[in-house]
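Complex shown without one protein chain; remaining protein chains in place.
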Amino acid sequence: MVRDQHDQSPVKLLAGTPISRRHFLALTAAGAAAMAVRGAKPALADDEIKRGGTLRGAVVGPITSLDPFTSKLSSGDAITYRSLYNSLLEISGTGELIPELATKWTVSEDGLTYTFNLQSGVLFHDGTTLDAEAIKFNLERYKAEGSSYSGADRLRVISTIEAPDAQTLVITLATPNTPFLVNVGVIPIVSPAAVDALGEDFQLKAVGSGPFKYESWEPGSTAKFTRNEQYWETAPDGQPFPYLDSLVIEGAPDDSVRLLNLRSGQFEVNERVNPRDIASISSDPNIQVIETAHATPYIVALNPTKAPFDNKTLRQAVSSALDRQAIIDNISFGTGYTIPIAFPKGAWFYIDAPSPVYDVDAAKKLLADAGYPDGIDVTFSIINRPTDNQIAQIVKAQLDSIGIRTTIDVLERTTWVDLWTARNGQLGILQGGMTPTDPDSQSGWWSDTSLANYAGYDNPKIRELIEQANETTDQAKRLELWKEVTALNVDDAVYIFIGAIPTTMATRKIVTDLETVSGYNWELRATWLNQ
Amino acid sequence: MLRFIARRLIETIPVLIFMSMLVFSLIFFLPGDPVMGVLGPGMEIDDAAVAKMRDDLHLNDPIPVQYVAWAGKMLQGDFGRSVSSHQPVAHSIFERLPVSAYLAVYAIVVMLVIAVPLGVLAAVKRGTKWDLIASGISVLGLAVPGFWLAILMVLLLGVKVSWFPTSGYVSPFDNPFQSLRHLFLPAVALGAAGAGSLTRQLRSSMLEVLNEDYVRTARAKGLRGWTVLSRHALRNALIPSVTVLGLSLGNLLGGSLIIESIFLVPGVGSLLVNAIFTRDFPVVQAGTLMIAIMVVFINLGVDVLYGILDPRIN
Partner (left out) sequence: MAFSIHASIDPAPTIGAHANDERARFNRLRKIARQFRRSKQAVIGLTIIVILAIVAVAAPLISRVDPGVPVLGNVLQSPSWSALFGTDELGRDVFGRIVHGARISLGVAALAVAISTVFGVPIGLIAGYWEGIVGSVLMRLMDSIQAFPAVLLAIAIASTLGPGIMNAMIAIGFVGIPGFARLARGEVLRIKAVDYVSAARASGAGNARILRQHILPNGLAPLIVAAATSAAGAILTEAALSFVGLGATPPQPSWGSMLQAGYPFITLAPWLSIFPGLAISLATFGFIFLGDGLRDIFDPRMRGR
């Protein structure tokens, strides 16, 4: 199903809309309707759905762990968890919340209590029941002290979790937190019994409740999953989902390799197509291109904690010297767009402010004002990735031309991370991920606890604004607050957002009804092969 | 003969020990703390954990002690854990070794198929244009970088014309025909360089043999050209070529690194290349050593074979 990512259709349900009782009923009704709709989703009107077959997918980041708890956040992980596990809800490409394990939910007036009604009859792959207790176990595990779960911070706003009965889950927060619904909603729920039984091995042999279950996985190699015969959702033909018999996921970080394999028929799905290849596959009769709601932002980061970039004027000189449009055009082959902050087009919170103007003369003046009339030598440390490489060479030329003489230092990822967490980097390049779920998903850049804040950027005003935005339920107000954040960020020029490239997937034409949720995770339960 | 083998085996031991020392010492050349090389930086580790790790790894002990501890673990099959996947390195390596070996054998077959006819042709038609052509081709095989040949083949044979799949691996046990098809391009890319040196070696040993007295005698006795060629000349010419074959194998396994990753062959070579990109030092260390040990033992086998074949030693 091709999704038009520029579809600006009004978002129906989203965390952040005023949660009043009236809205709740609407939420509930819409939620139930969505369930029904999903269960009866037709493909093309004249094609009959065929069961069976194996779907082989190539992902950019090989799976690091089958347990979200120890996941290193590779794309393969996220994609796999969508098939292995269920979560309370999922998020569509336009930001709608779609019920899954939670059939409906309500939020109290003060925004502190969330009550979820749960689907009954859900079994894990090991036969145990998925009920409120199981979900409670999961949430406590993820948010525990010393948890390795990447989203643990966002769960720590929880003060209590209760399971008054098997189908009801009540979560109380310490302070109101508008993004909470989204954050807690997408967490994959694993089988507590299996975690107890397998211990450390759980990350090798997942047990969830999703449409596919674990068959085999060699770390660093292919992962195979088979159809969960006991899946709790029923398809229109009366049998449970999924339609596919099995799923194979293979990590292939190289863009060209993935594409070649897709074209030759070795894979049915390619997680991501490099923009340079889009033109050539558009003419391939066997391939269809799917735009997703996900995009990758590219950021030039400056280290404000040490010289020379503790000098704000110098940072602004760098910001003025960068021709963002030229950079993003070159690396995206025209598919990308400049951004002042990592919010994607199509999201309700997309900020369409113009980027800082590319002005070489202003840049030179700022450089002189900063105290470097004769220029300065800086080191540009980047991770060994082709796109970073390309960006770095363009940036170097642009900075060299105003007198900021740049030396490019290509490092392996872990060395780079080391360098920057020790606050010894000067200039660097970062990539991120952006989806139209909630602006808070981007707050890591300014956080004082998150590892994502590689530059060590400490701006209390921005943090304050973000906190306010999280506690507000009024969408318009939230947007205003984030616009302030954007303005402050641009002025301070620590994280210089260059541009974003929308993520495009490609599949072979026989793959029908593959949806992407929560960014570009593959929703495969209703997917079938038209062969 | 057994004494010969035993003696060669014993001679190999100090070499193996030195090799392991060489690989072991790499850790000291890592920029930064050796602990990070084993743990992988990017993990939030507090000082206490680092101190404990240093202790576990004997990093505070004198170097010889460290080496002995490391070597001991290796001998027990504990190659450490991968920094990225946290899985035991030994497991990944031994899983992938057969695939690399299979590719290597395939490449050797390709090498022989190219080199034997070319080398014989060049020797027999010495000085003529055939010699020049054959020699030219063999030098080309040596001069052209294997991975570039691989890229060219992907371009010509994989993209322009889809005769051969440009990647992937099918086990020969699952589907022999597809298996051979999938590995054809990488095997040729790998074998080209070896074919080059083997051709040259064959040519020169053939020439040597053809000039030898006993061949002349055989000719004089009236044995027909081809018989002389195949029975006497070729067999004796192959003997020093066996040595070159063994040497080529070393280069083959080295060259397999890049070629395996271009063609997505799940062997030890592509494991190593990935490990380089992810700074997975334990995998790089263990993988390098394992491949090299494999080469040593194969060369040992080649030596023994040489000893068996060569009447002069016998």
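The chains carry the letters A and B, assigned in the order they are written, with residues numbered from 1 in each.
The rule we apply is simple: a contact is a pair of C-beta atoms (placed from the backbone, for glycine too) under 8 Å apart; a residue touches a chain by one contact, two chains touch by 3 or more.
The model shown is predicted, which means the values in this text are computed figures rather than measured ones.
Undergrad: Tell me which of A:N330, A:T421, A:Q475 or A:N530 is the one touching the absent chain.
TA: A:N330
Undergrad: Given the contact definition stated above, which residue among A:E233, A:D255, A:D492 or A:E523 touches the chain not shown here?
TA: Touching the chain that is not displayed is residue A:D255.
Undergrad: By the contact definition given up top, give the residues of chain B that touch the hidden chain.
TA: Output for chain B: 14-19, 21-23, 26-27, 29-31, 126, 139-140, 142-145, 147-148, 151-152, 154-155, 159, 204, 207, 250-255, 257-258, 262, 272-273, 276-277, 281, 284-285, 288, 291-292, 295-296, 299.
Undergrad: In the complete complex, the non-displayed chain touches which residues of chain A?
TA: So the residues of chain A touching the unseen chain are 254-256, 274, 276-277, 280, 326, 329-330, 384, 386, 389-390, 392-394, 396-397, 408-411, 415.
Heads up, the rule we're going with is that only the chains that are shown with their structure count from here on.
Undergrad: Using the touch definition from the top, list the residues of chain B that touch chain A in their complex.
TA: 31-32, 36, 40-42, 44, 82-87, 92, 95, 154, 158-159, 162, 165-168, 262, 264, 266, 271, 274, 277-279
Undergrad: Report the residues of chain A in contact with chain B in the complex, numbered from low to high.
TA: Contacts found on chain A: 64, 72, 218-221, 252, 257, 260-261, 264, 266, 384, 412-415, 417-418, 421, 451.
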